[in-house]
Structure formats: structure tokens, C-alpha cells
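Quick one: the structure is below, and I'll ask about it shortly.
Only one protein chain is missing from this complex, and each of the others stays in its spot.
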Amino acid sequence: MDDFFFSLLLAGVSVGAVYALIALGLNLTFWTTKTLNFGQGSLMMLCAMLTVWLSSQGIAVALAVLGSLVVVAALGMFIERWTVRPALKASSGSMGWVVSTLGFGIFLQGMAAKYFGSQAMAFPDVIFSAQDYVTLFGQFVSLQYLVVLAVAVALILALELFVRKTVWGQAVQAVSLDPELALVQGIPVRRLVLGSFMLSSVLAGVAGVLIAQIGGTVDPAFGFDLVLLGFVAAVLGGMGSSFGALAGGLVVGILSKLVGGYVSTAAEHGIAFALLMLALAVRPQGLFGRPEVSKA
Amino acid sequence: MKISRRDLALGAAMLAMPGVLRAQSAPIKLGFTAALTGPFNEFGEGINRGAQIAVEECNKAGGINGRMVELAEVLDDQLVPDRAVQNLRRILDNREIVGLMCPSGSGPTLAIADMIQADGRPIINPQAQTPSIVYPNGLDKPPRPNLFSISIGNVVESEKLAAALSEFSRIGVLHESTGYGVTGADLVRKEIQRRNARARVTVESYNQRAQDMTAQLVRVQRANAEAMLVIGLGADFAVIRRNMSRLNMNPALYGSTGAVTVPYIEGAGDLAAGTRAVNHAAFGRRPMHATAQKFADLYRAKFGTDRWYGTDAANPLISLAGTVASGYDCINLLLDSIRRAGSTSAADMVKALDQTTDYEGATIRRISFTPQNHVALKLEDLGMYEMLKRDGRVVLELRDQ
Partner (left out) sequence: MNAVRARLSALAADWRLGLLLVAALLLGAPLLSPGTVQIVSFVLIAAIFAQSINLLTGLAGQISLGHAGFFGIGAYCTGILVKTHGLDVALGVPAAVLLAGLTGWLLSFPANRVRDVYLAMMTLGFGMVFFEVVREWNDVTGGTMGLPGVPSAALRTLTILGMQVDGLGYFRLVLLVTAGVILLMRNLTQSRIGRAFYAIHVSEVAAGSIGIPAGRTKQLAYALSGALAGLAGALYAHLVGYLGPESFALPRSIEVLVIAIVGGLGSIAGQVLSAALFTFLPERLQVFAEWQFIAYGLILTFSLLVLPRGIGGLLFLPPRFIRPRALARAATQRAEATTLRPSGDAAALEAEGITMRFGGLVAVDDVSLRLEPGRITALVGPNGSGKSTFVNVVTGIYRPSAGRVRFAGQDITGLPDHRVAAAGVVRTFQDPRLVPHFTVRENLLLGAHRQLRHTGLSAALALPGATRDEAAQLALVEAVLALADLTDVADRPIDTLPYGTRRMAEVGRALLARPRVILLDEPAAGLSEAEMERLSQLIRDMKAMGLAILLIDHHMDFLAELVDDVVVLDSGRMIYRGDIAGMRGDAQVIAAYLGDEAAHA
């Protein structure tokens, strides 16, 4: 294995972990409502920007992160209550929630641009700095990326445990299969849905902070493109599957880096989406998704 | 009855009065569309502020021949080309508008360039960098007759960068996948090879806001580049610089104008030290030339030390020239052409603009246009800045005066 290949592989794993982390957050709302928050990128952005602003006011970085997470958690609840729920009520088959969640994302972007400015703001190091690394087979492995990978893996394990071993997890599964039936069975569907949006937003916030510190800056448009790749990771892995999110993220990350390195960096951008189309055509339910049982 | 000469003169003046009054009451109207809101408003809001300062300054001095100046149509396109087209149509429909300024950004500007050329009224480009905005048929062909540019165009910027890079024999160029990045990289490569035929240039592209550039960087690394140039926005450059540190890459590092901005300097942190990049020399020289200093004072008086100006009152950000002062210069050039032409007709103004000679702007010390040359920026207007770490922070130093 030469260094060239290894660098690309490592980069692919690193960005793949980022996509996976985003995909995990997207999965949560998919479990309960079969919707995705198209404004997820704005939550990532807002959490990171608030962290910058709070710490510029002299608040310790850790507290600033915590405070920002509380804000995005509240926003997550707001999104469920005022954008997703009305859209689903209007007509469950249509994609109205795409418009309303996206609209709220645009609103947050506009607010951030107005109050923090649209120029990129420097993001403080939260955990480790860009120069912190360990060496693996003679290659530098960034600790900041390792944190992302570790968080993603820890989250996957936690989510799997939650779903399989806890009562609430069982309840989430019931809601996922048939929300109306779950309601009849006395499961507090509303609270679960609200909770899933809150948690999803917190995950978006965590992802925003961890990713912003890698790039070093954050601006109002931050997050949107990343969320698209998060979509790809989630869908490729099979919507709703935690392991799938990681696998999907890694596949997208590694493949696009290898194509970028060996074929052309111009093709690097398009390849993720070409892969998405191809994978869906061949295996519609994703790598780890179960095929939908068509109820006749 | 004896009529004196003085009475005659007075009478004539009296007769002329309504005309004078009318001229005074009809303000000179200017307009533009730019990204005033939304996530890309840094530049649009910047030139808007510059334009406001220019208009206020002019009106405070009594206007032009007694006529006040007004920014009558200031519209927001949020950097969306379609919206720029619609806004421009609306501005052009207002026949009272006598002069315009191009939108911030190449996308909207390219979208409206043909339209404004067909209309014929003068327009000046503050920021968009793509050469085909001014020279649609190639650099050796005549420019659009009514479109002038004071922006840091790709051509001059590339020349400046190539001059520095041609000392090296293996060079990597990373550019954003936009019109600006693609043309810039192409021009730099050609210019380097013209100066140094043995130089090997590796060109790689990246998407704006990409989060990892490893593939591009290892390709440059594999080509054993001694020097690397990044053409793109400051925030992306910060990502690249951090990515380089993870790959332990340490070539001589050069950047385009985007590098001399807060996002790069703060985003890359200490890693920025050692980077060299081009930008307007105007705000880096000490003492600044008179108009640059005057503009800085006016801005500070009106808006304070904000995110465009920077926190240091004595040393405004270098990027203030490109974000705000360029809007100031555009409006002033339009007003200057009206003053010299003594007319607000499009043909007269364009003719006057074509004859602009050594007009002192805030961003460019001597602005001159000719019918063949509509680009004001010259090599000496750009400075090569080096980023140095001093007293725990990164500072900029102008390397060539």
C-alpha cells in the first residue's frame, strides 16, 4: 500500500465519519415520522455560530457549546411542532414538510447573516487542534477527525442499545412501523416524535461544532452541502439504519476520495450522487435497509 | 428709464431661474442590484455602503452643478442570476437612472452583462473578477463599450501571482470550481509557463465549501510541488491550510485575493503564518494615499470599526478596499464622468469615462480608461502580502511597495 492510496483512504474514512454523523441525526426523525429535516444544515450552522458568539462574549468554550446545544434542541421542538406536524396533517402523502423545514432553515440562515454577518467566522478549537494527530502506518491521523469517528460509532452503539433494549426504544419501533396503531396501544406518540426532533437537532448541533472546528470557520451557508452528503450516506446505508449510516458514509467518503485521487478531482463532486442513483436502482432499500414489505 | 448692465444681468438671471431651480430639484439618479441580504451579502452590502458614502460626500459638497445625487434603485438579488436579470430590467426601465454599478459576484454580473451592453448606459464593475465580463470576445478584442471595471480582475491578479511563482520549477494550483477559479488557474498556468518554460504546473479543482481537500493535496504532493497556489475564498483556503497540516505538507504557499481576508487569517490561525497572497496595495501602504485615507475616515465615522473595517482604527482591514471602497470608487467615477461631461446622457458619460485619466480612487491610486482599455487595475495597484506571526497574532506585511 503506498502513501498516496493510504492518504486517500484515510481522508475517505474521515469525511465518511462526518457524513455518517450527519446521517445519524437525519435518521432519528425518519424513524418517527418518515420525514427529514431539510433545514438540518442550518441547525449545524446555528449551533456552531452561537458557540463562536458565546465564546467571544467571554464564556468558556465548553459552556458555549452546551448553551448552543440547548438552543438548537429548543429549535428542534419548534420545527416539529410548527413545520412538520402541520405539513403532515395537511396531507400525509405530499412532501409539504420539505418546503416548511427548508423554509425554517432559510429563516435561520437569514437571521445568522443579519446578526453575525455573512463572512466566515473563525471557529475555536473545542476538542484538539488542527495540529494534533497520531501516526498510523506512517500517516498522520487527525485527532479532530478521530473524535468525529468515535462520536459516530458511540452514537450508533448507543442508538442500537436504546432501540433494542429499552422500553422507549421499543416504543420508537412501534411508532416507526405504524404510528396510528402505536397511538391506540397507548404509546405517547407525540412526545416521542417531539423527542426525536429534539435529539436529531442536538445531533446536528454536535456535528456542526465538530465539523466547524476541523475546517476552522463557519458562515451562514455552512452545513447545507454537508447535509446533502449526509442524505446520500443515510440513503445508501438504508434510511433508518444506524450501522447503515456509518457504512453509507464510509462508502461515499472513500469512493469519492479515491475517484478524486486516481481519476480527477473534478469528478470527485459528482461521483457521490452518481453512486447514489446507481445504488438505489440496484438495491432500492439501501445497503442495510430491509426491503419494504408491500402490503397487498 | 436707464437700464444698467447690472440690471440686464440680473434680469437674465431671473429669466434663467426656473431652469436652475428645475435642475436643482431633479436629482441625479443612480442604481444597482447586489446581494444585499442572505448568506452571501458580505460583498453586496459592502459596495452598498461604499456607494452611500460616495453619495453623501458628494451631496455634502453641494452635489454636481447644484444637483443632488440619489441612489434611486438599490435592489437585492441575493446573488441569484435570475433575480439580478429581473432587477436590472426594472432599473433600466427607470429612464431617470443615468449610471449603474455591477452586482457583487461573477454569476449575476455575467447574466446581466449582455443586457446592459444592449442598453448602453454606463456601468462600472466593482468586484466581479471574470475577464469575460469586460472582454466578452477575448482579451485582445475591444471591451463592451459601456462597461468599465475597477475590480481585481483575473488577468492582473494572475500576472502578479505568476511573477512570484515562476521562481519555482514545480507548482501546484488549487482552484475553486467557479468561473473565477477556472479562468484564474488557466491564466496563472499560462503566465508561469511563459516566464519559465521548464516549470511544471499541476492544476486541481475543488468545490466551494468542500470540507476535505485531501485528494487534491495528495495529487499536488505526488507532483513534488515546491510551491502551491490557492485561488478561492478565504474560508476554503483555511480548510486547505488545515488539511495541509494534517498531511504534513509544507510547500511555499500563495493565495489569491481571497486569502487576505478575516476568514483565512482567523480560520487558519497560526498556520496562516508564512502564506503570501495578493490584494489591493492601497490599504497596506503607509502612509495611505490621500483618497484611501479619506475613505477610511469616512467609513469609520459612519459605520465604526465593524466587521468590514476591522477592530483597529488606525489599520483598516486590507479587504476593506475590495468589499466596500470599490463601491465608493464606482459611484465616484460615475459622478466624475457627469461632472466632466456636463451631461447625464449615456453617450456623453461613456465618452467621459473613456477619457478618465489618473483619477484618484480609494482602491486604485490612478484610474484611467481608454476606449480599448476598460480595466483600471494595474500590476502596481496590487501588493504581495506576507503573513507573519508577531506578538502572538498574525499580521500582514506588504512585501513590495
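A few remarks follow.
Note that the chains are named A and B in the order they appear, and that numbering of residues resets to 1 at the start of each chain.
Everything that follows uses one rule, which is that a contact is a pair of C-beta atoms (placed from the backbone, for glycine too) under 8 Å apart; a residue touches a chain by one contact, two chains touch by 3 or more.
All of these numbers come straight from a predicted model, not from anything done at the bench.
Per the touch definition above, the residue from A:M44, A:L108 or A:I187 contacting the chain not shown is A:L108.
Within the full complex, the residue among A:A60, A:A74, A:V99 or A:A158 touching the omitted chain is A:V99.
Residues touching the missing chain, restricted to chain B, are 36-39, 75-76, 78, 80-83, 85-87, 89-90, 92-93, 107, 110-111, 113-115, 118, 130, 132, 136, 177-179, 181-183 (touch as defined at the top).
Even with one chain removed from view, chain A keeps its contact list with that chain: residues 30, 34, 36, 82-83, 86-87, 89-91, 93-96, 98-100, 102-111, 113-114, 228, 231-232, 235, 239, 266-267, 269-270, 273-274, 276-277, 280-281, 284-286, 294, 296.
As a convention for this text, only the chains that are shown with their structure count from here on.
On the chain B side of its complex with chain A, the touching residues are 37-42, 177, 204-207, 209-212, 214-216, 218-219, 222, 233-235, 238-239, 242, 245-248, 261-263, 266-269, 271, 307.
Looking at the complex, you find that chain A touches chain B at residues 4, 7-8, 10-11, 14-15, 18, 109-110, 112-114, 117-123, 129-131, 133, 140, 142, 211, 214-217, 219-222, 225-226, 256-257, 259-261, 265-266, 268-269.
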